[in-house]
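Left out: one protein chain. Kept in place: all the others.
Letters A and B name the chains as they come in the text, with residue numbers starting at 1 for each one.
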Amino acid sequence: MLKEFVSELNNKIPNSKAEYIPMQEAGDDSILVQAVVISEVLGFFKNHPKFPFKVLQVISGVDYNEYFEICYMIATFDLHASHELIIKTRLTDRNEPTLNSVVDIYKSAEWQERECFDMLGIKFSNHPDLRRILCPDDWEGFPLRQDYMAAKFYNGMEINPDAKMNLEDREYIIKAVENKDELIKKALAKGL
Amino acid sequence: MSNLITNHDHHDEEEDSVESGLTFTSYMGNIYKAVASTIKGMSITLKYVLTKTPTTLEYPEVKEVLPEASRMRLYNDALNCIACNMCMISCPVNCIYITSFPRSKDLEIPKTSDGTAKRQVLVQYTIDTALCCYCGICTTVCPTECLQHSYDYEFSQYTVKQMKYDYTSEDLISWRDRIVSK
Partner (left out) sequence: MQIWDDKKYLIEKTSDENENPSLKSELLTVNMGPQHPATHGVLRIEIKTDSEIVAKAIPHIGYLHRCMEKHSEKIDYRGVTPFVDRLDYLGAMNMELGYILTVEKMLGTEVPRRAQYIRVLVCELQRIASHLVAFGTYVLDLGAFTPFLYAFEEREKILKFFEEISGARLLYNYIWVGGVWNDITDEQCDFLRNFCEEFEKQLEMYNELVTGNKIFFERTAHVGVFSLQDCFDFGATGPVLRGSGYKWDLRKIHPYCIYNELEFDVPVGTGDHGSTIGDCYNRYQVRMKEMVESLKMVKQILQKLPVGPFMGKAPKVIKLPKGEIFLRTEASRGEIGFHLVSKGDKTPYRLKVKSPCFTHVSMLPHVAPGQMISDFIATVGSIDIVLGEVDR
């Protein structure tokens, strides 16, 4: 059924260059479209004559190191013809990734896109209220990126202070190697 | 004031579809229904007051008996530990810290209670019980079953540093008789 959708998409919206992506070794197959036409593609699926995909469930962003991949999971929620689809786009610009917002098509996209922006830094143009949702409003950095390093300080508080990281226990072996024989002797005396 | 009236008008329109206006009979009917349902509810509560025995457990004088599978504070029987590091690898929050050195071959190699040879000398075995999430994964991967859950759940301390337990120290080894069952 996905292959029919792909051919329909390529007929109606030729700019989408829709591709059928089969499952790799296990899992689900999906449809890959170009990032520029994402609103038209989702509008096509929402108003599809045979299977109207009424609900956008979740927008999930994944950071593969060369590109960002954004997956839209849509579903028909029809009692007799229930279908699910994964539509993906790829963004290769790592400094300013932008995508068209689909809030006017699916209202549930408002909070899902805010979360995508918060976690991965993807800007959605024409979004009514694009700001951070889970992290505090003045947080720096986008946590779910693969190259994310947390800053040292946030508002004067130290993030991951050494005193609470149990460093001495983790690095006990560095000091232990120096007085190895003494420690072994003490341990043998206890019966270990 | 006008906005209040507009909003209430909207509210009244919905009510209109239920009852055509507030007549005297429907007003008295509402009062009767409210009083009758409240009295019914109060009679159930009164029945509870008069006939039901309370289910409150008067802790700490009365303590509940924990079931056998309870996952409370961890205890590692250090004398039977072979320092294989399986618990350290499988812990999802990295709260176990182990250091061990290989035993010298010229001495006799002791064995654990189920026969495995102890080729390593355990020098550090620390569990940070404030970080532990009590999931029990470490106890399932332990090959000699020296790491077990005990039944202690009242172990609050004054500082967070005191929540780190060193299982190679003598006071913790002395708990063996109470916790480990043969």
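Throughout what follows, contacts are C-beta pairs under 8 Å (C-beta built on N, C-alpha and C of every residue); 3 or more make two chains touch, one makes a residue touch a chain.
Every value quoted in this text rests on a predicted model; they were computed, and no experiment measured them.
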Selected residue (touches chain absent from view) among A:Lys107, A:Lys164 or A:Lys180: A:Lys107
Interface residues of chain A (partner: the chain not displayed): 23-28, 30, 54-58, 60, 62-63, 71, 73, 77, 79, 82, 84, 86, 106-108, 110-111, 119, 132-136, 143-144
Missing-partner contacts on chain B, residue numbers: 3-4, 6-7, 10, 14-15, 18, 30, 33-34, 36-38, 40-41, 44-45, 48, 55, 66-71, 90-92, 133-137, 149
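The criterion applied here is as follows: only the chains that are shown with their structure count from here on.
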Inter-chain centre distance, chain A versus chain B - centres from mean C-alpha coordinates, in Å: 32
Residue ranges of chain A in contact with chain B within the complex: 164, 166, 169-170, 172-173, 176, 180, 183-184, 187-188, 190-192
Contacting residues of chain B [partner chain A, same complex]: 78-79, 81, 97, 99, 101, 121-124, 126, 128, 131, 160, 164, 168, 170, 173
